[in-house]
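What you see is part of a larger complex, with each chain still in position.
Chains here go by letter, A, B and C, matching the order in which they are written, and residues are numbered from 1 within each.
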């Protein structure tokens, strides 16, 4: 068998290891082995890569490897546990940069057709964005960007939208120009390169620090795509496979992270183009949520408070509520049940039901007790309650004015489980449903909760 | 401002209008509180507890009544005692103003502002002062406990080596607050519970506490805007009796709570229906004082008709006097504190407020309550 | 024809990437991200070509830079992921 064949078979083996590695990384018990497997795959692929016939000198390679290995090893050892995400951002950036260089380097070899040019430009473009984007993300996370004109919070400078759009246009134009006449000396190449770097900065600058993990995950996905593009440029299987695996898996992971943070991927993606602000400023908007998305948020929550009302009784959902409570506790969350005195249709209605479901008395809290600490609640799950969480009771002109309520609207996120937008016993409309941080989980309370439990399986 | 709590005069009234805990809270608000000697004895609250809470114990009932700016009690006052009250004082108690015309008149003559606790509107905002609810709730629980104690069998199902004991069947008529709590309590004890009410919307509520709702087609029924049931026509009542006959004959325990606000209770269970029950069965009639849902029920007594006991305890919440007092007392406290202005050190009793408009019967020498006025005309 | 094969491979890999990641517990988000990131350092295999083929000086330079950066990504990525996961594990065990 030729060396090349062996190398290629090794690539296949490496791809298989990557696949297993990624799969295992997603499960708590196997994650560490998964990482090891994937590292093994990388080792195999790298060694196989070294056997390529066209490699004639190894000095520079050795130089690069040693430099990189030393820096990578040191950085990963020395970084503080708390700064891991920043570090990942930097590593990610260097991956993107590498793809950029690989793409660029391709131009100096054999002659180049349009397709290759296209892939090269893609590698440079995406690699460039990843490079500077990651640096900004790093800076924002470690807040070393303080003295710069760009604050670490989410801010747009005036006219940013226009600038970004112009950048984008210029980029497309340059790419086309380059592809039409590809050459390593083409100025369009440098235009693309420069624009990509700027675009990376501009895209990440307006995103708030809290969203940074999502951005890094997205850039991670980009760097995969860049590797893939580089793979096309140099006709290398393993780059394509590994790159597109990471690209696709990264998108999914980004989406999952968005959901867990109750963000929309689109908003995060295009915040540089003003979409985010738009989405947030529309008032009186009801935001329904799916059972699956509710799962992602709950899975990441560490403090959950159930607020049951008559709807829980009507749906006879007490047993599943208790079950969900237990699952959340097992998942590490603190769980409580806040009982409003008039919840239900008879005094003590909720108590009867929760006692039936065997919710320990210790987890029941009164309204007066939960309200002062409701800001610390990650998710308040309002189960078929309505009047007792109606913030309009705080407004003078409301017929319920003066009745104390459970201030779920002040929790970080509120899920409201009910079947429709109908009002409750008192017949008063509920502004909670339109709250910024409110998500409506429509449907019979029992079915909704069962659904969420199912997602946890 | 002086709040006084005279002892209850009615024989079987074990509750007390203010518990030491509420006394303490009222004093904290700036009131001074005097209670009659031994007032909480039957409800499990001692004189010491009142003293400790800051209340003053007084032996002289007459001075108490005379001094009080606010008089808090559970049951309506004796008519003779009204003349001892200070003009302009606030009298808080059950009053039964639909029927106790004389008392109401006397109150307005005396210039007393009389709040009738049963007239507190059933709105969400007023719930914390709503004694009808709080006491009915306890009554619902008590009825089941009394029935369970009386009956010669157990309520839950048990599959045992000595055979299977089927669950007792409980039938609850009227699923208001008391009825719902009765259903829930019987269900807790493992009984199989059916219930009926003329207001169709409660069907869902019955199911929400674990009961089965009996469907009887009575034609047009409904409820007033306050959520109270409308009175049935005689034909409807007859239809209802027919519809319930079978289920009553199969039931071990029947609990009736049917009431129509301001009117005598409907007579729902007739003698032949009682006789159709199994011997050993038990009926509890919560409406016994306002006329009785059950033929043959006697206030304050347990009677027996062909082996079926009919429990007619007339003051059910008083059976759990301690908790009942606590709740009634909270209601009174919430009422007072809601309208108390701490800066001005005075009560803000405006008849524009919808709660007060509902529950103040007499004020400044006049009968001011619309509902009662309408009734008299 | 090669492009066809490569595209086939691309499409299949993308689908596979989508399918591989399903529900990931929140605690694993960062490690998974980091682990995936390390894989994207596969560019290294391609960078060798650029750095070692000595076609043009500038290409070699670019290649060497690429090798350096890619190695940082690979070595740092795997090590940091492992560090995170090991911590995660010991925390779990301590909790028990």
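In this section, a contact is a pair of C-beta atoms (placed from the backbone, for glycine too) under 8 Å apart; a residue touches a chain by one contact, two chains touch by 3 or more.
Every value quoted in this text rests on a predicted model; they were computed, and no experiment measured them.
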Whole-assembly formula, with each chain kind represented once in the display: A x2, B x2, C x2
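Definition applied: only the chains that are shown with their structure count from here on.
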Which of A-B and A-C has more C-beta pairs touching across its chains: A-C
Chain centre separation (chain B, chain C; CA means) in Å: 73
Between chain B and chain A, distance of the C-alpha-averaged centres to the nearest whole Å: 57
Centre-to-centre distance between chain C and chain A (centres being mean Cα positions), rounded to whole Å: 18
Where chain B touches two or more other chains at once, by residue number: none
Residues of chain C whose C-beta touches two or more other chains: none
Contacting residues of chain C [partner chain A, same complex]: 2-3, 6, 9-10, 13-18, 20-56, 58-60, 62-89, 92
List of chain B residues in touch with chain A within their complex: 123-125, 127-128, 133-134, 137, 140, 177, 180-181, 184, 188, 204-205, 207-210, 338
Chain B-touching residues of chain A, taken from the complex the two chains share: 310, 313-314, 316, 341-342, 344-349, 352-353, 355-356, 387, 399-403, 425-426
